[in-house]
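Just passing along the structure, written as structure tokens.
All protein chains of the complex are present and in place, except for one that has been dropped.
Take a look at chain A:
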Amino acid sequence: MEISGAQALLESLKHEGVDVIFGYPGGVVLPLYDAMYSYKDVKHILVRHEQGAAHAADGYARATGKVGVCLATSGPGATNLITGIATAYMDSIPMVAITGQVATPLLGRDSFQEADLTGITMPITKHNYLVKKTEDLPRIIKEAFYIARTGRPGPVLIDIPKDVFVNKIQYKYPDKVDLESYKPTYEGHPKQITMAIKAIQTGQKAVIYAGGGVIASDAAKELIELAEKCHIPVTTTMMGIGGFPGTHELCLGMLGMHGTAYANYAVTECDLLIAIGARFDDRVTGHIARFAPKAKIIHIDIDPAEIGKNVRVDVPIVGDVKMVLRAILAKLPAKEKNQAWLDQISEWKNKFPLSYRRDGGLKPQFIIEELYALTKDRETIIVTEVGQHQMWAGMFYKYDKPRNWISSGGLGTMGYGLPAANGAQFGRPNALVIDIAGDGSIQMNIQELTTAVNNRLPIKIFVLDNCFLGMVRQWQELIYDRHYSHTQLCNNPDLVKIAEAYGAVGLRVTKEEEVRPAMEKAFAINDRPVLVDFITAKEENVFPFVPPGQAINEMIID
């Protein structure tokens, strides 16, 4: 069958099981949009800014575990994807970004809307392609999806010149990928696994430190089994939230800069740290030389480059987290409880619980607690923007399952939440999707409300509105002598009116007693998005807080 490159692309996406793509049209992708006009098997969602397309694809991927797909035209359309691609790259999210490019005879001539996307995205993609011939397109798409979802997942960009969309080929989608130079290691080395088992048996005060790799490799079940079998408390990174049940008695919550005091103390005192699918990021370790100073470290990760990158480890295991944990569990004998260690941790938990003061206005932590109380028995996905609200949403809500917490960790992208919530809702139509936002972040991609309204997405946007760039303000208060330089957002627009103008429902809450009714009202609306503007205490801080450069046990607790 002879078809155009544009048709071949759509057929290939269908072959990969893609049901939805997020995009925005433009000059050079006209042939593709023309092919889409009569093609019904892949649904295209029109966003209102390409950054929204990238984050939506990312949110879709995080909510489902499948590869998210976004699409933009050449030049500015494509460069608008950059923040979204970098966000996905930092958090190892499988994504395929398709960009149009000027026709091959015009390449390299500074043509209208030309930008070197393979050059620009080299440091923020797992791999990228410039397709020069239509004949190569099916193979490249096959490879791109394979690379995006295997090994350590990540975004792959395919840049397609206009004539490549137009030219015709005999279409056949390849059955398999043949990449001589790309062979991820999945199985852990048996010798290393034996060493890990020995270390776990001899460790007296062990802690598991679990990251996003647990979620990427679908290893939550194995992680629970390991923790329970050997009575090892588990702390997670922000990316690992949901990888271990938040309500489990062995759960210590997050560690690091805004970790719980008990997680940070446990890591500092432990004699064995089992790092699973985590990368010893600076927000986790604080002063790196004083991180887990007494511990022997086991590090399990699929990416060999993560091992030994930031800290020296004693037992490195390269492999897929799920497979490695299974191999360990198969040979690991159950272990006696070290009651003294667990008692020590309970003592820290009792002495330094997560807390806040209820006085002085509507507290953001209270809102999150109320939200948890109302939604804990439903399938709920919490998506966030970036800042204080993100930390409170991570700390005061308990996540018992993977993929119900969606947040930009590595890049820390403000404006991520709303478009990612749209993507998550497309991926899981039956889940209750809530974007917890700040009044700064929400305005960064507010145009995506249109995308939600047009598709009747029942997402909820809960803005914790303190009229500040709260996290930056907190640092200014604690580190820069309260010089609130450019962090007061006193001229915020009326967010309720904004929501209404977009065709969404807008509500405002100023008192504690209004919180529950407003949430219940929001949950009852199922045919459009609802934005609730919670006017909160202005200068609330996120505690615990490890000031930059300090060791993680040197926290400001309140």
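Everything below uses one rule, namely that a contact is a pair of C-beta atoms (placed from the backbone, for glycine too) under 8 Å apart; a residue touches a chain by one contact, two chains touch by 3 or more; residues count from 1.
Here, contacts and distances are computed from a predicted model.
You can't see one chain of this complex, but its UniProt record names it "Acetolactate synthase small subunit", from the set "Acetolactate synthase small subunit", "2Fe-2S iron-sulfur cluster-binding protein", "Aspartyl/glutamyl-tRNA(Asn/Gln) amidotransferase subunit C" or "Cytochrome b561". Of A:172, A:221, A:309 or A:351, it is A:309 that touches the chain left out of the display. Only one of A:147, A:206, A:292 or A:555 touches the absent chain when the whole complex is considered: A:147.
Note that of A:39, A:182 or A:372, the residue touching the chain absent from this view is A:182. Contact between chain A and the unshown chain involves residues 118-119, 122-123, 126-127, 130, 147, 179-182, 303-305, 307-309.
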